[in-house]
Each structure stands twice: as C-alpha cells, then as structure tokens.
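In this view, the complex is presented without one of its protein chains, the others remaining in place.
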Amino acid sequence: MTNTKRMKEDILRMSGVNPRKCMKCGKCSGTCPNYDEMEYHPHQFVSMVEEGRLEPLLASKSLYTCLSCMACIERCPRGVEPAKLIEAVRLLKERQKDGNHLTANDIPARIDDDMPQQAIVTAFRKYTK
Amino acid sequence: MSVTNEEYRPLIVAFCCNWCSYAGADLAGNNRLAYPADVKIIRVPCSCRVNPAFILRAFQRGADGVIICGCHPGDCHYTSGNYYTRRRMALLFSMLDYLGIEKERTRVEWVSAAEGAKFAATMNDFCKTVAALGENKRLEDLRCKK
Partner (left out) sequence: MQRIGVFVCHCGTNIAGTVNVEAVSDALRKEPGVVFSTNYQYMCSQAGQDIIKNAIAEYKLTGIVVCSCSPRMHEATFRKTAASAGINPYMVEIANIREQCSWVHKDTLTGTEKAIILGRAAIAKVNLNAPLTPGQTPVTKRALVIGGGIAGIQTALDIADAGFPVDIVEKKPTIGGKMAQLDKTFPTLDCAACILTPKMVDVAQNEKIRIFSYSEVTEVHGFVGNFDVTIKKKARYVREDICTGCGACTEKCPQKKIPNEFNLGMDTRRAIYIPFAQAVPKVATIDPDHCNMLKNGKCGVCSKVCTAGAIDYNAKDEFLTEKYGAIVVATGFNPIPMDKFDEFAYSQSKDVITSLEFERLMNAAGPTGGKLLRPSDGEHPHTLVFVQCVGSRCEACAEKGKEYCSKICCMYTAKHAMLTRDKYPDTEVYVFYIDVRTPGKNFDEFYRRAVEEYGVHYIKGMVGKVSPEGNKLKVQASDLIENRQIHIDADLVVLAAAIEPDKSARPLATMLTASMDTNDFFTEAHPKLRPVESPTAGVFLSGACQGPKDIPETVAQAGAAASKVIGLLCKDQLTGNPCVAHPDEMMCSGCSNCEKVCPYGAITYVDKEFRMPDRTTKVRRVAQVNEAVCQGCGCCTVACMSGAMDLKGFKNEQIFAEVDAICR
C-alpha cells in the first residue's frame, strides 16, 4: 500500500467520514464563515481526500484556518461532515511532526489582550503534541 | 461437528408473503444484493397462511432457523393478516423457546415490496445469528435423517 493510500485510510478512519457521499453541491463552502482565509475550502477538502491528493492539503495553512465551527456539518444535505474530515487531516499532520510548534515560553510574546481564553487553549491543542 | 467449522452452513426456511416480502426478495435480486444461499424461500399468499405446524415440521426435518416475512403492520394486502401472524408467532416462539429451540432461531420480520435492501440485510443477519448457534438438534426427527 502506498503512503498516500495509507494516509487516506487513516483520515477516513479517524474522521468516520465517507467522502463518496458528497454530491458536490458546495453548500459547505457556501456556508463557511472563514472562507476567504482558507486556501483550500471545505468542498475541496472532501474531493481532494477522496482523490488522494493529500500533499497540498497537508502543506496548507487551511488546516489551521478552519474554525471548527461545524456549520458545514450542520448544513450538508448529504451528511458528509467536512469539518470532521478537516480535523482528521489536521490530526494526521500533527502526528507526523516531530516537535511542538509552541512552547509555553512562546506564549507571552504572542498573547493579545483581546484574545479569548478559549483561543489560547485551542492553540495549545492545535500546536502541541 | 464443530460450530466454528467453515463447512457448516445452516439451513434456513423463509416464508414470504406474496405481496410484500416475496416482492421484496425479488427486488433484492433485481438490485443484486447478495445474501447466503442457505435461505430457501417458500411463497405463501399472506404471512397469516403460515401454520405453526409448518414451522414445527421444518425444525423436525432439520431446519436450523425459520423466518416469516410479511407486510408491515397496517399494510397487509388482506388488511389484517399480519396482525394474526404476529400474535400466533409470539405464542409459538415462546413455546419453542421452552422446548429448547432458541428464540434466535425463529423470527418474524416486516419487509415491504420496496425494501429489497432490508430483505438482504435481514437474511444476512439472520443467517449469521443462526450459524453462530450451530445445528438445531432439538426437534429433529432422526427418522427423517438421511
């Protein structure tokens, strides 16, 4: 089994998503509140994972610009659940990496007064092992 | 013979009503939805045509499981036949259970003419359940044995 194939299977298993259910209506991307910040949009995640084009996704910042607001999950007429798929790609990426992206010492410099507590916690979840 | 032996296949008799379940089985065929060949279907006009004696006979002759399929409650072609089936079989199955024929070996299912997928899924599940129980020896009439 090729590496991509194994990665795709990992993503599908972790997310529990069946991208073949997608009918390519684009409602996920129509509903996405952070669309403009994303290089790859929710509907592209679904079709790219299905086609096995994982390299560009793994290299993309879009993994981290997804807000995990779950709007796409709520509104998808076919129950594809794109946000879960994005989360799985994110996890795959995290698990591949060796070091943490953030250490506790990095935090003070990055902190913004307006930043909600939740965001700091989320950042830790996203950027550390 | 061991239960886990791969050679062992259960013998399952399915009584299907002509209007819903037999048509559902045909639909499963039309859609090529596979289920084990262990299932042998007997066509009856309505599930209420199934005399408890038929089921006893099947077990006597070595069937490992018997399933009765009819129209959904309220949808019986003959208005009320499946209600009788439901009551009769509830009684019969509890008696069979008492005699040592496990409840899992007998089943009543409602399958409509549009539910080919349900028919195949039901048969797959039933075959698996019965296969797990192994051969039925309780009511088997040894004189009938080859």
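Note that the chains are named A and B in the order they appear, and that numbering of residues resets to 1 at the start of each chain.
One rule holds for everything that comes next: contacts are C-beta pairs under 8 Å (C-beta built on N, C-alpha and C of every residue); 3 or more make two chains touch, one makes a residue touch a chain.
Predicted model, so just to flag it, every value in this text is computed and none were measured.
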| item | value |
| --- | --- |
| Chain B residues touching the omitted chain (full complex) | 11, 13, 19-20, 22-23, 25-26, 28-30, 32-37, 40-46, 48-54, 57-58, 61-63, 71, 74-81, 84, 88, 112-115, 120, 144, 146 |
| Chain A, residues in touch with the chain not shown (by the definition above) | 21, 23-32, 35-36, 41, 43-44, 71, 75, 77-79 |
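Here, only the chains that are shown with their structure count from here on.
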| item | value |
| --- | --- |
| Inter-chain centre distance, chain A versus chain B - centres from mean C-alpha coordinates, in Å | 48 |
